[in-house]
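The complex appears here minus one protein chain, its other protein chains still in place.
Chain nomenclature is as follows: A, B and C, assigned in order of appearance, with residue numbering initiated at 1 for each chain independently.
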Amino acid sequence: MIRVEFLGPIGKKPLEIDAATLREVSDLLQQNEALADWLPKCAVALNDMMINDLDTPLKAGDKITILPPVCGG
Amino acid sequence: MIRVEFLGPIGKKPLEIDAATLREVSDLLQQNEALADWLPKCAVALNDMMINDLDTPLKAGDKITILPPVCGG
Amino acid sequence: MELYQGSLDVKAIFGRWLDEQSSSNYGAYIPFVGTIRAEDGIEALSFDIYEPILQAWFDEWQKRAAERGAIVKMAHAIGDVPVHTSSYISAVFSPKRRVALELIDLFVEDFKANAPIWKYDVIDGKRIYAADRSTSMDGAGLLAQSN
Partner (left out) sequence: MELYQGSLDVKAIFGRWLDEQSSSNYGAYIPFVGTIRAEDGIEALSFDIYEPILQAWFDEWQKRAAERGAIVKMAHAIGDVPVHTSSYISAVFSPKRRVALELIDLFVEDFKANAPIWKYDVIDGKRIYAADRSTSMDGAGLLAQSN
């Protein structure tokens, strides 16, 4: 299982999903209407490392983090 | 009389001179060998205002200040 | 990197960083102190922070600063920060003035763009995400791409 966590204002509980690549995660999340507005604006981390490649392979126990637009300071 | 003051490291006592314009002050100071190395590097103030014009007229009681290269901080 | 519940004690943090580097022979110390402005009827701002990625971001910046002989410091508030108090302090120490002035600008701007911190207006006790002032992080939209 892959754990997907949604940070800050998204206000959505974590999901546990099956996926072999980040592309499969993308496919699954895009089916979720509550995320339609968020996904185009959100960055993604795998095990707390920022990632930029949809072909990133996943393994059981991986944690994916969805980061909405930020404003520190 | 015009008073000419030399600041910081120049280490020269003030002069009292007669001069009608800054150009005349320049002529007088250029005759002073001790100032030969300083004058090309020094900026000038008249009554504590920085000036850039040799034709600036002078009047009795004016104070000219010679400012060598600076390094605050 | 230091995270605090609520407003920062600006003088204490400034003074401690100064003391810690008092014999490090840095010639320039530039802190940036961010204070909550009273505007739009807010009583406070409130912050969520995701610490693991903030720490990684900060560690990467410490490396970038070290390449120029400098160090960076950062403190940020978690939760509610009332107006006219401080939520954020960052700082650069450097042997030289130019490096310090350049790094504080880059460091603060990259912080605004990429530190995983979310801001909320607090109005009548309610917490409202500051969507209009927030910016997408580098790489945003990856999961929204058509396949």
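We take it that a contact is a pair of C-beta atoms (placed from the backbone, for glycine too) under 8 Å apart; a residue touches a chain by one contact, two chains touch by 3 or more.
What you see is a predicted model; the values in this text were computed from it and never measured.
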item	value
Visible chains that the absent chain touches, using the contact criterion stated earlier	B, C
Hidden-chain contact residue, picked from the options B:Ile2, B:Val44 or B:Leu58	B:Val44
For chain C, residues in touch with the removed chain	10-11, 14-15, 18, 22-23, 25-39, 84, 95, 97, 100-101, 104-105, 108-109, 112
Positions on chain B contacted by the hidden chain, ascending	7-9, 22-23, 25-27, 29-30, 39-45, 48-52, 54, 65-73
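In the analysis below, only the chains that are shown with their structure count from here on.
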item	value
Averaged-CA centre spacing for the pair chain B and chain A, given as whole angstrom	71
Approximate Å spacing (C-alpha centroids) for the pair chain B, chain C	49
Distance between chain centroids, defined by C-alpha means - chain A, chain C (Å)	24
